[in-house]
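For this depiction, one protein chain was excluded, whereas all remaining protein chains were kept in their positions.
So, subunit A:
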Amino acid sequence: MTGANRIAGAGRLTPAKTARFRFDGRGFTALAGDTVASALLANGIHLMGRSFKYHRPRGVVSAGPEEPNALINVSRDTARSQPNVRATVQEVFDGMTVGSQNRYPSLAFDLGGINDTLSPFFAAGFYYKTFMWPKQAWASIYEPRIREAAGLGVSPKEEDPDHYACRYAHCDVLVIGGGAAGLAAAKAAAATGATVILADEQPEVGGALHFDTGAEIDGQNGYAWAQATAASLKAMDNVTLLTRTTAFGYYAQNFVAMAERVTDHIDRPQANAPRERLWQVRAKRVVIATGSIERHMVFADNDRPGILLASAARTYLNHFGVTVGRKVGVYTAHDSAYEAAFDLKRAGVEIAAIVDSRLRPGDGLFEKARSLGIEVFTDHAVIATSGRLRVASMTVVPNGGGSKRKIAVDALITSSGWTPSVHMFSQSRGKVAYDAATGRFLPGHYVQDCVSVGTCNGTDDLQAILEEATAAGAKLAAEAGHAEGAAPVPAGRNAIAWTGGMAGAAYGAGPDDSVKAFVDFQNDVCAKDIRLAVREGMHSIEHIKRFTTNGMATDQGKLSNLHGLAIAAEALGRGIPEVGLTTFRAPYTPVTFGTLIGHARGDIFDPTRKTPMHAVEEANGAAFEDVGQWKRAWYYARPGEDMHAAVNRECRTVRTTAGYFNASTLGKIEVVGPDAAAFLNLIYTNSWDTLKPGRCRYGIMLREDGFVYDDGVVGRIAEDRFHVTTTTGGAPRVMHHMEDYLQTEFPHLNVWLTSTTEQWAVIAVQGPKAREIIAPLVEGADLSNEALPHMSVVEAKVCGVPARLFRVSFTGELGYEINVPADYGAAVWEAVAKAAEPFGACPYGTETMHVLRAEKGYIIVGQDTDGTLTPDDAGVAWAVGKKKPDFVGIRGLKRPDLVREGRKQLVGLLTKDPKEVLEEGAQIVADPNQPKPMIMLGHVTSSYWSENCGRSIAMAVVAGGRAKVGQTLYVPMPDRTIAVEVTDTVFFDKEGGRIHG
């Protein structure tokens, strides 16, 4: 049994295939193709949720994506659980679990419903007024309480196990919407050979033809024509037809984002199938065929479960074979509700009465209703309804007042007309224009290469729609370069040409302040709230929207915006176009985070860069740290060692014997050409003309403002060839910086720049035994101090591999850096390890590298400098060429603020207690007893325990620091104050003899 409200012979679902699901713990059987809403309605269940603010019982209002009320939680298991799913969109699959939201303890009995009784305290703007005092209570009491009581569902706690795909596509013509208009346009465009993508948000194409069984196209039922047309389009190679795909964002230059729901309707999806797919489509031309959305009537107590849109009732009947009630009332200002009433009546459902606010309906409808035995009250209003969890009656009076008549109903369907869906058009930055004759906003001025067709363009007659859409499809295909072939215009016929429509509150919905006539169901905004906003001084529609929250819920006011605007306009005494629409923004309907994120999560959230030696390091027990996107070996703990012990051992070993270090991540740029030296003269503060081939120099690079930008050792390989190294993190921006100057400021220089960071693997061997370790591996180079002194480079072979062998040191010890082609990095690393072993040398990681360089006072750009330090501040003024006529930063260095006294300068700090290791970033003051806020002189930039010094060491930037050497300063911490002595920055081997081996 799939529900007592199934009508035999009605609808398009087949009883042959069923699916079981649970709703709030109760089991139900649905037909294949049912939505959660249609399956529940088949079982007579209208109550599907509670409202946001008042917790009023709410039933389903629509049969589509505009649904404001029936938001549910859908889950397959505890991890696959999604809140805020619209029951009108979610298809039932076998085994799904559905829960209602925003109710406690149950949907039928909800404690939060007290808010409804207390609603005078919850008037529009209550957030801004009621909870303003005392101020502290907002964060501690009011907000948590409000969030708990309101809220829209609960997000799952577990990680989402599904995956999400992403696809880019290009096409000649993108058609948004697969109703009669979209299909006709796609058909015409595809006939020319143009590439066409057609996207529709529903499981099948057809749009309004789902419910409009009176429509005929090319001699067949409209829905059947739609399916046949879709089948023929699908068979064409130049057409991609996507169903369950919502175009949700329209961006610059016809860039349209669409979300395809791939598996949400399938009981057992393929394990490798993505749950959803983000399409990013660049279309030469776009057809917007998004249709229109029916509006509800705004009247007292119009939110009871069982009160829903007329077109929704028609969809449930004509597509799903479900009646929304057994005694249905109709309240309308538009002809469309008559067709719904007629369909229901012919299906055997009693129509209690049609209440029409107009003086008369469209031609012939009154008579037709009579002939079907339906009572019609024209120029009447529904001024009240009854029924707690389901509508039980409607109270009808003549417009303007008179004798009341209470009519029993178990469902009430309403229509106040249709709102063209101009969301996509507006997102394209098109300008809508108000059509006073029909009371709607329609596409006006276009900004992008798109065309609106069908009811979203204000075209109502089916034949006119098909003509307009066919012409648009052919025209846009021609504009995209495909003019051949012409598709015939299909012949279409509506059963009834609809008339009517109103926006705003109906008779009886105010101005009485106690009447709850809902405009926005999801955010609980009534007509009286909008009037209150105007009374309280809100005159702009954008202010009224924010004050009342009208249209700000997850449905973005698809039903409410025009009503809200009309009520505001009336209260302001202005015309609707003068008040103006609020802005439409993406997304059209809610999009999951998964869809937007796609594959970019977990390990592939960001690229990971690994050096050629990574696997060997891993096998040797390295712990890794992230340096930008790089994974760098941090330290190599031996069994029983913690990080501290490992780093101490590594530091000791390098200075007593030797260590080897993976320096492959160093940025490397090959600077080649006849003007290479001239170029480096401009890019670095140093002079390069005097550097002989085979020698190296430490270079400082500034920005034009005079601040240190990067540093590194540069080796001159040949007269016209330099091997430039940069900081690990700075490599890409330094390359960009150099290219910028080379291409745009110094284009006369004949120089070529090539990033070689990943071409060279670099092994630094450092320590007293470094030469002895590498000597057996090196061919073709004399390693003596005379032939290869500190700061020199030679091309040689290492382990038989062509190498650039640098004699450089970032430790203050005798040191070499072996550069070999990356593919040989691991092999040469293992050879070095083997050669080092007899000496007791060990590999060391970045932590030890940091300690050793700090012991020598070598700076790290980006750690000891922060973009506001000059070379002089950093203590490397010696690297600035005094006689150079020009270099980047030469003028910036002379700025008054950069040459003034008292700038922060890099100094050393020694704690009075040698065991105390300062915190990096800690602030420094002269007098720890001064009142707060204290005058801060600078901060600690680098701080370590130095095993080799037997004490802690630190570097810091301190205002006027070099003049304070020998003085005592203080580092205030939360629990104590640390006294420090200002020193120079060299803590180990102050004479610097060791580096020369």
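Please note the rule applied: a contact is a pair of C-beta atoms (placed from the backbone, for glycine too) under 8 Å apart; a residue touches a chain by one contact, two chains touch by 3 or more; residues count from 1.
The criterion applied here is as follows: contacts and distances are computed from a predicted model.
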{"item": "Record-based protein name (UniProt) of the chain missing from this complex, from \"Inner membrane ABC transporter permease protein YcjP\", \"PadR family transcriptional regulator\", \"Urease accessory protein UreG\" or \"Sarcosine oxidase subunit delta\"", "value": "\"Sarcosine oxidase subunit delta\""}
{"item": "Option touching the unshown chain, where A:D689, A:E719 or A:E739 are the choices", "value": "A:E739"}
{"item": "Touching residue (missing chain; options A:V515, A:V579, A:V980 or A:I995)", "value": "A:V579"}
{"item": "Touch criterion as defined above, residue of A:S75, A:S311, A:S426 or A:N648 at the omitted chain", "value": "A:S426"}
{"item": "Subunit A residues touching the omitted chain (full complex)", "value": "251-253, 255, 280, 282, 426, 429-432, 445, 447, 539-542, 578-583, 704-705, 736, 739-740, 743-745, 747, 885-886, 890-892, 895-896"}
